[in-house]
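The complex appears here minus one protein chain, its other protein chains still in place.
Which chain is which? They are A and B, in the order written, and residues in each are numbered from 1.
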Amino acid sequence: MALNAQRGETVAGRPVTASPRRVNLEPLFLIAPALVVCIGILYPFGLAVFYSITNYSLTLPIIKVTGLRNYAYIFSNADFWHSTAVTLGYAVSAVAIELVLGMIVALLLDRDTLLAKVMRGLIILPLMIAPVLGTLMWKLMMDPSFGVANFLLSPFGLRNLTWGDSPYTALPTAVLIDVWIYTPFIALLLLAGLRSISPSLYEAAEVDGATPWGMFRAVTLPAIAPYLIVCTLFRMVDSLRAFDILFALTKGGPGNTLWNYQVTAYYQTITFSNVGLGSAYMVINWAIIYILSQALVSWWNGAKDRAAA
Amino acid sequence: MKAKTRRNILGDALLAVLSFFFLFPIYWAVLMAFKTQADTTAWPPKFFFTPTLDNFRVVLGLGGESSGEVIAGASTSIIPALGHSLVISLGALLVSLVVGIPAAYALARYKFASRESIAFTFLSFRFAPELLVIIPLFVIFRNIRLYDTYVGMIWIYQLITLPLVVWIVRGYFEDIPLEIEEAAKVDGCNWWGTFRHVALPLAAPGIAAALLLAFIYAWNNFIFVLILGGEHTQTVTLAALNFLSSEQQVYGQMAAAVLISILPVLALALYGQRYLVRGLSLGAVKE
Partner (left out) sequence: MAKIKLEQLTRKYGPVTAVDNVNLDINDDEFLVLVGPSGCGKTTTLRMVAGLEDITSGSVYIGDRRVNDVEPKDRDIAMVFQSYALYPHMSVYDNMAFGLKMRKVPPSDIERRIQEASSMLGIGHLLKRKPRELSGGQRQRVALGRAIVREPAVFLMDEPLSNLDAQVRANTRTELLRIHQRVKNTVMYVTHDQVEAMTMGDRIVVMKDGVVQQVAAPKEIYDHPANKFVASFIGSPPMNFLDAELQIKGDTAVLSGPAFAFSINGTSAQKLANLPSRSVTLGVRPEDVIVSGGAGGIGDSAGMRSRVDVVETLGAEQHLFLMAEGSSHALLARVNADYHAQIGDQVSATIDPGKLHVFDRESGAAYL
């Protein structure tokens, strides 16, 4: 999954190497400290996988390997499926909305008006705010009795929305905040993609008599396909492991409404001391992310080649 | 052209609505930070009011009025949290620079068998659910006394900052034409000379981008501090949340706390924006 690897590894037929002598010593020496840090992180990684097959609990002093019992328990438990629904529901809706909205914003920002110019500089702001702090900002607006959000929406007939307080609206609220924070990410990346399209492609389409929608389909979409995939990749991966927003909004509540995989793992480990179970949830979470990201990366490599033609 | 102008006006209208959506919450938080408690809970919400600096005074630990009561300074101050955030973020950054830049150079310039697997390992840190690593560390840290320490936090923050530095800077090193480094070799440099006189200066923008982004991500982190930190390492993200949970909810103070916490990052972002796009995608997108 080398996102940045050169296609092939040669420059004009020559390998990308530095001085041919002593080649085996230098890179190792350069990379050693990083590898140490790596190992410091891979070790707990491996530990987590190990814990997931034990009944490790912080209240019990002894670890006993219990094989796949944790996983069997998980898959047969309704809570897990609820958690899966929350995880996937959150990820899919957030990413889908952000892609569409981000595309629209990018197209709007790619123009010459004054507003577009100003917003190109300001659109990044929500993205820079820590998700926890951004959620707090929204909570300040969403109070049922004096929140400005309800005030602004009342002319549209939406009265007294319960936002984070109700099990029905909590997840959409969390998705809304996610959209608020991360759409600028997509918009900025797509904007870079839009800017890389040579104007002559549009001119050729215009001469051929294409409509604006036709130009979008024939010129814009294929050229930014790689960027779209990169966006999807990063957002999908990040939203499948969401935590900050869900925790800051209602600490996962009401009840277990917002318990996606990471929130579940948090409570299992910290509140119920069930390290084994928490680790198992995380292994499952990681597996899903891994598979999806591999698929997206190979898709991305394909789209890159097609766009370069 | 009339059609184009009409399209532009429509576009601007839509953009204005969207801009409102994206910027209003920040604006509202700013307003709230200057409101008295009564003003913040007024209905309908007030857009015009007499501003007060009390919230900032309390949050910064300078004492002030809160709901009519005079509050002594330090206990509610967010300054310690700012300090923790600064130390941990800068510390993590420093370690990642020292460790990551040479690694990025090795990954860019040298061909060795495990190159892509190592590069991918760095990347996978970026993608893994944090708790996968934090849960075991939660156990380990307690045993080796790294719980709630700067060292522990800076170490674990490498999960965030190191992949960023390695992948972004690697891309910039790869962009340097090989012939320039060969010219340096012919001119009299060994690998260190080439690295120091040619590669580093030419990759400087990339290093700046990586620094910027790594700092922002580190500063904004929450989940590590929540679980592996404690009162000696409480960063602003955790401190702000605690503001919310406290019994007496003074919304103006919360707003002030949030604003102060996001200020460093916002300033950096506005200042260094052009570096960010490429960094955000770890170099997959070059602007």
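We adopt the following convention: a contact is a pair of C-beta atoms (placed from the backbone, for glycine too) under 8 Å apart; a residue touches a chain by one contact, two chains touch by 3 or more.
This structure is a prediction, so every number in the text was calculated from the model and none was measured.
Enquirer: Can you name the residues of chain B that touch the chain not displayed here?
Expert: 177, 179-180, 182-190, 193, 197-198, 201-202
Keep this in mind: only the chains that are shown with their structure count from here on.
Enquirer: What is the distance in Å between the mean C-alpha positions of chain A and chain B?
Expert: Inter-chain centre distance comes to 16 Å.
Enquirer: Flag every residue of chain B that touches chain A in the complex, lowest number first.
Expert: 8, 11-12, 14-16, 18-19, 21-23, 25-26, 28-29, 32, 40-45, 95, 98-100, 102-103, 105-112, 116, 118-125, 127-140, 155, 158-159, 162, 166-167, 170-171, 174, 178, 181, 185, 190-191, 194, 216, 219-223, 226-227, 236-237, 240-241, 244, 251, 254-255, 258, 261-262, 265-266, 268-270, 273, 276-278, 280-287
Enquirer: Where on chain A is chain B touching in the complex?
Expert: 1-6, 9, 11, 14-19, 23-24, 26-28, 30-31, 33-38, 40-42, 44-45, 47-48, 51, 58, 101, 104-105, 108-109, 111-113, 115-116, 119, 121-134, 136-141, 143, 145-148, 151, 180, 183-185, 188-189, 191-193, 195, 227, 230, 234, 237, 240-241, 243-244, 247-248, 261-262, 265-266, 269-270, 275, 278-279, 282-283, 285-286, 289-290, 293, 300
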